[in-house]
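Comments concern the structure below.
Missing here is one protein chain; the remaining ones are kept as they sit in the complex.
And then chain A:
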Amino acid sequence: MTVTPSPSRAGRWQTLRPWLGVAARLGLAAVWLIAGGTKVGDLAASGRAVNAYQVMPYDVATVIGAALPFVELALGVLLLVGLATRISAGVSAALLVVFVAGIASAWARGLAIDCGCFGSGGQLAAGQTPSYLPEILRDLGFLVLAGFLLIWPRTPFSVDGWLAGDDTVEDDDE
């Protein structure tokens, strides 16, 4: 029998990780709730923001634009309560990858648009320059949060944890 040396690096990580997980979960939840909340009041404008990327026909863009704010809000709520965290993080990551790809392609094609990530969106007024790089870096930051939750989905104060009962140590599911 060997006694593990007290506060080892692994031990610190073990105590820190759940709290980092909560922070990532609530952070990502806030991102989605704000993103959806700023768009949900004007669904037609949301469709126009999607259309401004010029990657799909107008009618498809309006449907995506109308559905997206509600999906973002639902993701935000799922993450907030911590239900099906791994799936939610996976969908979040997939959405963020699509957003980054969309912004990058708008950049590559020389379009002058606002990403429409948090409301507004569409073409910029004359003289305004698009801020593609900060938008992409911001989304990559959110992607890191989603990645953390994909790998370690079990966090304290979550419905997942409550459903699982006491066995909080296992983290190979959800």
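Note that a contact is a pair of C-beta atoms (placed from the backbone, for glycine too) under 8 Å apart; a residue touches a chain by one contact, two chains touch by 3 or more; residues count from 1.
To be clear about the criterion, contacts and distances are computed from a predicted model.
Could you tell me which of "Protein-disulfide isomerase", "Sulfide:quinone oxidoreductase", "Phosphate ABC transporter ATP-binding protein" or "RNA polymerase sigma-70 factor (ECF subfamily)" is the UniProt name of the chain missing from the displayed complex?
"Protein-disulfide isomerase"
Which residue among A:20, A:87 or A:104 touches the omitted chain?
Selected residue, touching the omitted chain: A:87.
For chain A, which residues reach the chain that was dropped from this view?
Against the missing chain, chain A presents residues 40-45, 47-48, 51-52, 54, 58, 62-63, 65-71, 73-75, 77-78, 83-84, 86-88, 91, 113, 119-120, 122-126, 160, 163-164, 167, 170, 173-174.
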